[in-house]
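Every protein chain except one is present and positioned as in the full complex.
Order of writing sets the labels: A, B, C and D. Residues in every chain begin at 1.
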Amino acid sequence: MKFSSLRRGLVMSGRVLLSIPFRALPTLLAAIVVSFLLLRLIPGDAVDVMASQVALSNESDIAKWRHDLGLDRSIGEQLLDYIVNLARLDFGYSHIYNMPVASLIGERLPSTCLLAGTAFVVAIILGILAGVISGYAKGGALDQLTSAVLLLLYSVPAFWTGLLLIEVFAVWLNWLPLGGSQSLGLDLSGAARIGDRLRHLVLPAVTLALFYIAVDARLVRASMLEVQNQDYIRTAIAKGLDRHTIVWKHMLRNALLPLTAVAGNRIGAMLGGAVTIETVFNWPGMGRLAFEAVLKRDFTVLTAILVLSAFFVIAANIIVDLIQVWIDPRIEH
Amino acid sequence: MPHVLSSSPVCPLPLLSFENVEVVYGQARERRKALDRVSFAIEAGETLALVGESGSGKSTLAKAAIGLVPISSGTIRLDGVDLAQRHRSVRALRSRMQMVFQDSGSALNPLQTIQRILETPLKIRGVPRPERLARIAEALEQVNLPTSILTRYPHALSGGQKQRVGIARVLLLKPEILVLDEPVSSLDISMQAQVLNLLADLQDRHRFAYLFISHDMRSVNFLSDRVAVLYLGRIVELADRAALQANPLHPYTRLLFESIPGQGRRHIELPSTEASGTETANTGCRFHKRCPLVTSLCREIEPNLHVTGHDHFVACHHAQTEQVASARVSRRAVNDLRAI
Amino acid sequence: MSRLIADIRGLSVHFGEHLIVDGIDFSIQENEILALVGESGCGKSTVALSLLRLLPDKGCTVAGKVLLGGRDILTVPENELNDLRGSAVSIIFQDPSTALNPVWSIGSQIVETLRRHRNISAKAARRQAIDLLDLVAIPDPHRRIDDFPHQFSGGMRQRVMIAMAISCNPRLLVADEPTTALDVTTQAQVLELLDKLRRDLSMSILLITHDLSLVADWADRVVVMYGGQICESAPTRSLFSAPFHPYTQCLLASIPPLSGGPTHRTGRLFEGPSAGVVTASAAGCRYAARCDRAEASCLSAKPAIFSVGAGSHLAACPVVKPSVSLAATVI
Amino acid sequence: MLALLKKAYLNNSLVSGATLLSVLAAVIIVAPFLYPGDPQSMVAPALIRPGEDARYILGTDGLGHDLTAELMHGAGISVMIGIGSVTVGVFVGTIIGAIGGYFGGLVDDLLTRLTELFQTVPTFLLVMALVCVFEPSLVVIIAAIAATSWVSVARITRAQFRTLRQRDYVLAARTLGYSDARIIVVEILPNAIAPIVANISLMIASAILLESALSFIGLGDPNVVSWGSMIAEGRDYMRSDWYLIAIPGAAIAATVFAFNLVGDGLNHVLNARASS
Partner (left out) sequence: MIMTGISRRTFNLGATAGMAGLLSAKRVLATPARGGVLTMLLAGEPIALSAIAYSGPTRNVSPKIQEGLVAFDLEGNPKPQLATSWWISPDRKTYGFTLRPNVRWHDGQPLTSADVAYSILTLKKFHPYGSATLVNVSDVETPDEHTAIIHLSSPSPALLGALRAEFSPIVPKHLYADKDPRTNPINNAPVGTGPFKFLNWERGSHITLVRNPDYWDQPKPYIDRLIFKIIADGNARVAAFETGDVDIGATPVPPNEVNRILRLPHLRSENRGYAWLGSLTFLMFNLERPPFDKLAVRQAIAHAINVPRMLDIIWYGRGVVTSSPIVPSLKPFHTDVPGYPYDLARANALLDEADLPRRSGGIRLRMDFDYLPYGDGYHQLAKYVRASLADVGIHVTIRAQDFGAYVRRLYTQRDFGLAQVSVANDYDPTVGVHKLYWSRMFRPGIPFSNGPHYHNPRADELLEAASREIDLEKRIAQYREFQLVVDQDLPHINLLSLDSYTIHHRKVRDHTVTVDGLAGNFADVFIDPSAT
């Protein structure tokens, strides 16, 4: 990296970061408002569910609870309060789970990050590999086979794949655990503990990754094919470069640009996908928490999850912008 | 030059005039002037050619004239009416000025038949169908196209045919002034002659005024009466074609002429730097970085366009050979000056 | 006669069912600029690409021979071909803005070429790249070597392309419309540069262009193509002073004069024949359909090439009878 | 046009995808005739295995519903949800994208922010929340999926319009005095439609997947049979009667595969044309 490009990179990164208050923050704020209002539309509130657990409490009690939760105030006031609290990283108190939402999510977030992060990395790596192979052997038998398999992966519902994988690897072969994120009752430590966690991670991460491997590979293949027809590839061929250099140096870096562009929103998609995967694999993560929150009508938790997802997506997009600044020297604005 | 203005107070108005027109692209830090204080005038029946390299603002000027690009300051007048006004009458006035596009193919909607392409402008003006068909037939005849092409799609036509369809389409609206944005540069050389001849014939017949934008001095030589040389958004020289060819005053104009291939010169000594939109000189003459005659004056003060000979304007400190007062200025040039 | 650098024999290219290049023969001499001219679609760029075997493998069939230093480019094995590409023969393309990889610095792209063909260290390659940039008159090459293509203007990019193309001292440089995308002032500079390099490095240049005025200025010899066939081939002076083939004549006449001549007030430009008297056929002369002198015989067979004048002025038109009998020595 | 058809005919994925889809269409059409009435009526003993009884080729589920009838009726529902949501999504997305892309400026800024907003909230969470807010019924599910699917259409359309509005024929239309509405609808839209159309098939595929996931977690419309709800119902039986999951799952995969094939094929054919 030479000085001029370093300087350009720093200047551009600075610009990306400077744009946060103007671009990312308003979007986040809008996401907060929309999530908040959307979930206030739901018929039935947390008190209804609490009341069902506390079967014979009386009307005045219910009214008092509503008051305690602030549910009897105007939406505007509630929203303002919510935003002010969010600024202090206070996501509210879940009366369903009986604990502050921040600590509830804090418990679940690492699991989901582990699951989604692993799937993300696996999908990117295998996706690029498969895409390159497919683009490499364009039109050949290998490409056709890879493309068909990828399209199939792209077409199968992930939860269904998960069920099948459990059936095969956990029940029939008994190689891997059925679900959960760790073996219970064994006081494992050190390497054994990590190994145990990894064994639990394999199936859900693979299930979640499979779909995105297909997505990434198709994207990479398409952009490889597009890049293949660019003049500069013809130049590279005319220079007498061998195929490996052309593919890995000249095509891939250009072909990866569209992939980085979608990587930011991928975080959001994976959080959504985690709902079914975590349910199937009994994975104690945020996706399942979201689903449970829907069932339990815990909109404090659900709003927090929506807001947090939006935050992650926005943050990821900023990171993507920064990465793009560095890998695409053309970005000047 | 206000004193010139006052000396000829009774000149009739030109058909089209640009008065200190500026077009600015981008915002804040990325602001870039595509056109900088451009002034000229065109009268009915004459052709003004605009020449310059890419990035000189030729196409921006064409688009500004036709209203496709908003101007940042200055005035464009058609028949004396300021086109910036938003009157209905101004919109009607606009159809008196039409444009022929550079890429003959891309100016025709690829999904519509020639019939539809030609009919729509008339249809939206409420021309009844029989009259539409008659006018289309007439226009096609003028551009030497058979009516059989009406059922075809643009991709089935040759480049020359497409360009003629484009010309026929503007003829239908009975314009008075045509903006020709490099009308032949995308055509093969054998087609170019046909289209240029056609344009010349149409001008003869309809007394069209042409604003002819080109980078090809050979077609400029054929089609123009006067030539304006544009450099990085400014007119640096404006003169009668023959006068310009005989006596180019601005160093850039000379460079332009000398660079034209096919003059039997094999080795031209040229400075190696070149223009680009981002390398505009901050102060002084915008050509000074490339100019062989550059002096410290050029680096500091931007020369204004001034009259040097018979209807010959130039913006160069080194071309200040004749006094303005003694310059021979025709009525036509007065219009130019009024604009300036 | 000087040495042959490249010899093209019976080159035919089919794209699917379309015959793009129809069995053409020509050769390139040492240290000359040979211009291949013709209008769009005449197959001249296809010829350029087949000289480096750059045509796509799929849907494209190439026949004939492209002999370069004794080896047939069209049949050498892939690895040997890659040794030749960029080293013995290199190419520059029409649009310098897309021909350079946008995400790598120009320095790395030149260095890469050098190191592919020369066994030198990265450091030495970099030094040499700077020298090359200096050679193609890029100002301040030490600084600019690490810049990216988009940071250069069009003409500068084409200079970088040229630097890359000549980095391994090729015997032949194919320049496919090298200045079409450039401004007229820049065009002159680039051609000037190419001509200078040809002399300094004693290489040959195949200049592919549609612009006859460029040809007049820069080429030593001209080959005129129409519809995939060669119509005429001659030393530049000879071609311009005595064009033989009806198509060449028409082309030359179509060039509007730069000054003087007819203007829109005084006359009209020469227009070629709008349509010939015969309809085209696949077998015969491609130009017949547009030719006002075409006869029935033009359709029956592909016209043979005749020597028609002094030196090596050759043409392929059976109607305009050659003054000299059939030339057995083909080009 | 003819060339386009010919190309389409020669495109492998398009042909195989279309073949699969026509089988699907045939199934949807004959379903009400072959199995009139509610597929969820209890016609038979529960849990007959596939192939065990000739009357119930694919067997019956835990409530004695004929799986064949459910599968065939479910095809219609799944495809209807797919097509319905995509129709709404494409309609909304095209309008928003077209307006933003054509006019640019402040309008575009606002609409772009709106699409960005929808992109920041994970699709599935949003659909889940929407279905939950308004209760799971066909209309709500279609609307909820549409509420997320318009975003991609809007982005594609906007990009197309931004490019195409600079094209000479659009500039020509403006200089010829065409109204904005006419330029958008008559001049630009037909030229912008190819990537949108190519995308539709892929969108239907993902809408079907989305619906199946919704049904799977129990947020489907309980009054109709969709393939997703069949899997959800079959899930409790999965350990012993795996066919209850395998059959609808395979049906989803095959249908989505077919739509994806067609989408890929269309992409290939239409984009090739656009680039040529």
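Everything below uses one rule, namely that a contact is a pair of C-beta atoms (placed from the backbone, for glycine too) under 8 Å apart; a residue touches a chain by one contact, two chains touch by 3 or more.
Model, not experiment: these values are computed from the prediction.
Undergrad: Specify the shown partners of the omitted chain in the complete complex.
TA: A, D
Undergrad: Among A:L18, A:V84, A:I125 or A:V171, which residue is in contact with the omitted chain in the full complex?
TA: Checking each option in A:L18, A:V84, A:I125 or A:V171, the one touching the absent chain turns out to be A:V171.
Undergrad: Which of D:N12, D:Q166, D:S179 or D:N223 sits in contact with the chain that's absent?
TA: Spelled out, the listed residue whose C-beta touches the missing chain is D:N223.
Undergrad: Out of A:I62, A:L129, A:L164 or A:L225, which residue would touch the omitted chain in the full complex?
TA: A:I62
Undergrad: Using the definition of touch stated at the top, determine which of A:T27, A:S134, A:S155 or A:S181 touches the missing chain.
TA: In the complete complex, the chain left out is touched by residue A:S181.
Undergrad: So that we can see where the missing chain sits, which residues of subunit D does it touch?
TA: Residues of subunit D in touch with the missing chain: 38, 40-42, 46-47, 62-64, 132, 135-136, 218-223, 233, 235-241.
Undergrad: List the subunit A residues touching the unshown chain?
TA: Counting over the whole complex, subunit A touches the hidden chain at residues 42-46, 48-49, 51-59, 62, 93, 95-99, 104, 107-108, 163, 166, 170-171, 174, 177-182, 184-186, 279-280, 282-285, 288-289, 292, 294-297.
We take it that only the chains that are shown with their structure count from here on.
Undergrad: Taking contacts as defined above, which has more of them, B-D or A-D?
TA: Pair with more contacting C-beta pairs, B-D versus A-D: A-D.
Undergrad: Please work out the Cα centroid separation of subunit A and subunit D, and write it as a whole number of Å.
TA: 23
Undergrad: Calculate how many whole Å lie between the centre of subunit A and the centre of subunit B, each centre taken as the average of the chain's C-alpha atoms.
TA: 55
Undergrad: Starting from the mean Cα coordinates of subunit C and subunit D, work out the distance between those two points in Å.
TA: Chain centroid spacing, subunit C to subunit D, equals 52 Å.
Undergrad: Can the chain contact pattern be summarised as a line, a ring, a star, a complete graph, or none of these (other)?
TA: ring
Undergrad: Which chain pairs here would you call touching?
TA: So the chains that touch one another pair up as A-C, A-D, B-C, B-D.
Undergrad: In the complex, go through subunit A and note every residue touching subunit C.
TA: Checking each residue of subunit A against subunit C gives 2, 4-5, 139, 230-232, 234-242, 245, 249-250, 253-254, 327-330.
Undergrad: Would you tell me which residues of subunit C are touching subunit B in their complex?
TA: 39-40, 137, 139, 153-156, 183-189, 191-192, 195, 210-214, 216-218, 250-251, 254-259, 261-265, 268-272, 274
Undergrad: Report the residues of subunit B in contact with subunit D in the complex, numbered from low to high.
TA: It comes out as residues 63, 66-68, 91, 94-95, 98-99, 101-103, 106-111, 120-121, 124-125, 166, 169-170, 173.
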